[in-house]
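Heads up, one of the protein chains got dropped from this complex, but the rest are sitting where they should.
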Amino acid sequence: MALAYRPSHADATYDFKYGVRAVEGGGRSSARETIGRVAAGAVAKKLLKIQSATEVLAYVSRVHGVELPDDVVDHEKLTIEQIESNIVRCPDPVIAEEMIKAIDMVRLRGDSVGGVITCIARNVPRGLGSPVFDKLEAELAKGLMSLPATKGFEIGSGFSGSKMTGSEHNDEFYIDDSGNVRTRTNRSGGIQGGISNGETIVMRVAFKPTSTITTLQKTVTREGHETEFRARGRHDPCVVPRAVPMVEAMVALVLADQLLQHHAQCQLLRFDTNLPPANGEKGSENVTLEEAATRR
Amino acid sequence: MALAYRPSHADATYDFKYGVRAVEGGGRSSARETIGRVAAGAVAKKLLKIQSATEVLAYVSRVHGVELPDDVVDHEKLTIEQIESNIVRCPDPVIAEEMIKAIDMVRLRGDSVGGVITCIARNVPRGLGSPVFDKLEAELAKGLMSLPATKGFEIGSGFSGSKMTGSEHNDEFYIDDSGNVRTRTNRSGGIQGGISNGETIVMRVAFKPTSTITTLQKTVTREGHETEFRARGRHDPCVVPRAVPMVEAMVALVLADQLLQHHAQCQLLRFDTNLPPANGEKGSENVTLEEAATRR
Amino acid sequence: MALAYRPSHADATYDFKYGVRAVEGGGRSSARETIGRVAAGAVAKKLLKIQSATEVLAYVSRVHGVELPDDVVDHEKLTIEQIESNIVRCPDPVIAEEMIKAIDMVRLRGDSVGGVITCIARNVPRGLGSPVFDKLEAELAKGLMSLPATKGFEIGSGFSGSKMTGSEHNDEFYIDDSGNVRTRTNRSGGIQGGISNGETIVMRVAFKPTSTITTLQKTVTREGHETEFRARGRHDPCVVPRAVPMVEAMVALVLADQLLQHHAQCQLLRFDTNLPPANGEKGSENVTLEEAATRR
Partner (left out) sequence: MALAYRPSHADATYDFKYGVRAVEGGGRSSARETIGRVAAGAVAKKLLKIQSATEVLAYVSRVHGVELPDDVVDHEKLTIEQIESNIVRCPDPVIAEEMIKAIDMVRLRGDSVGGVITCIARNVPRGLGSPVFDKLEAELAKGLMSLPATKGFEIGSGFSGSKMTGSEHNDEFYIDDSGNVRTRTNRSGGIQGGISNGETIVMRVAFKPTSTITTLQKTVTREGHETEFRARGRHDPCVVPRAVPMVEAMVALVLADQLLQHHAQCQLLRFDTNLPPANGEKGSENVTLEEAATRR
């Protein structure tokens, strides 16, 4: 490891950029770096829970060829106990068993596998996010794609939504029993045009297989000589179950930031922002800035 | 449109957040907003071309059920002429024809379809990006997920990479004829651990079908009454071909920013950053900061 | 002006940096640029007034050799009417008359003079700002030193405070009739250690004399030849009275930003943050994060 670059590992690009190598334990590119994110995420989760009863939960929905179908999990009733009931953090015990077998199979031959994590955020207040560059889905995508080994991000219908027609994909609005504007379906994944709509936010994140494997691979040395390389030591055959808390943490951090910003920007001062009525008469609730100032 | 929220359109969430509606032409949530991005992207492309011969090209790789297989396009030889040779901006003329038919089919019945855009960046200098929060793939994901109607982002192998083993997925290194460290495959998509490795950057972006369709849909009014809604006027049955320049612009803007940052951070001052040799003798090229200062 | 650099004007440095000249009307370095700041400042003032009854007022306290002594103006009773009662925006009519004369004297011979603006902010909520890099006085200093022609900034005692002893300078605390912690003196200028203490914030900003004068001056051309230069056209002999709204605007913008940040950071969630009592018994009002979460 000290001499040759590990294929598909960050040690080569880090050396290209900074001219520095830190090879033991993966150095700065080890997923151990995320410990600070998980710690901060715990605070963010608390804040979200207290302020808006928002909950963030993630689980493994695919390991290699073993997939948990979308409709098996009820996102409104999912609990952390279901997720933590097995070591692959998959809420379905049967699928979980298959995932464990899939990992064991590659582990024995020193190989590794990738997978997918699904993450939901329930009770997200509507209005979080912003409409242009800093769309909520853009912030979430950045947060999640900053985790090691991620290769893809989906919100709501994701790539499968690109195969649908508008009449199939659109989420129709209705008024629920409490008088709230809701949608019957949730292909939007809880966000429309960069701003949360109050439905559950649903995301999926793809993780590649761990790059460090004990299979013999061709590579090059720092000095530019071709060579072969076989990793030693203990390496995860599948990082996906261990990435579940990282995913939750990043989502909680993004949502907590957005909650604070939204509060300062839109809720500290409440003015009536209705457009003037068409007939020109003044609505009874309209309060102009001038009047609000005078009333003090 | 002035009274009811359009299903899956941003006008509802914008109203939830700001209490303001701007209904004509989609208001601020129209994709017309991206004109400024495309203009700025043209400058960024110029800068990239002059500084590092970097080229950014995007094309439509799926419309509804019509998909352009990955191996049909040679990313090293792809030209803008191929892409611009038809109105759906797909470099394969046969597939393009099928895409046009697919769009026509939904257009006639007032419906819409989604699709996927593939974007590549060639001759990207190695070393762009950073290793933790602001990984290059994270910046690209944010940039692209900030475009209207996007639902997913992939880099390199993307979600399909999550179905592979490490021995299948890893990109083995070799030394090319010019003595450069290269990889034989490119499942990493040109980025490893947040930093570009000099291979072509390959991304895919999923777009949902346009939300504004002429089909009758259930929705609610601003005042909270359930109603039905049918859009009028001219609406795109498929925005994907028109989103190609937006995708190129956002990628070019991200890469240009990263190029400037990389230059200031890592190339303005060039120190030898090799770790001291194991045997303690000083390499002939080693220049300490102290010495460099003295030599001035 | 199109050929030669104006002494002490920004046109030379702008050309050094960007290689571009815009000579008419001072180009981008004209104080006309601040119109956007003043417009935004009007919104910020409104927000401050409504949210916390905070008022920002500035006035001219020196023109050339004519100075308004500190103790003449009662900062608790100062009104905008007093300030706007004369064209130099000095609340003392006698001193104002002298200032007008001082300006007239240099105006007649085509010269210019500098001066000082004092700015106060009343009813600033305590707690705005932060303790290390983004101290409130640092943000105010940056905002005010970003105005054209500024050469100095003071908060509270300013440079004269550097001539005092600690026993003379310290602001002793007392409890006022409403039970609030107040200070009897205000040499701190309303800020202690980066955070507002609820007293009136008092600042002073020094403006140099306008650089564009009709006196003949030595200068050089863009091509590097020495020459002489005499400005024509209408130029302000003293910009200080016209800078009063700019100063108010920048202070209001900084305070409004800080107010929003403070609200999001410290007031959205109110936990009891008292240190545990020395004797170990739990105070009746103590609410832990855990308990607060449970109570929901």
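A few comments on the model shown:
By letter and in written order, the chains are A, B and C; residue numbering begins at 1 in each of them.
Rule of thumb we're sticking to: contacts are C-beta pairs under 8 Å (C-beta built on N, C-alpha and C of every residue); 3 or more make two chains touch, one makes a residue touch a chain.
In this text, all values refer to a predicted model and were calculated from it rather than measured experimentally.
Note on the chain not shown: across the whole complex it touches B, C.
Considering the complete assembly, subunit C touches the hidden chain via residues 5, 7-14, 16-21, 28-29, 33, 62, 64-65, 106, 111-116, 126-127, 129, 131-135, 137-146, 148, 150-159, 161-175, 179, 181, 183, 187-189, 191-198, 204, 206-213, 215, 217-220, 224-226, 262, 266, 272-275.
Contacts to the hidden chain, counted on subunit B, fall at residues 46-47, 49-51, 53, 259-261, 263-265, 268-269, 289, 292-293, 296.
Please note the rule applied: only the chains that are shown with their structure count from here on.
On a Cα centroid basis, the chain most remote from subunit B in this structure is C. Once the centre of each chain is set as its mean CA position, subunit A and subunit B turn out to be 18 Å apart.
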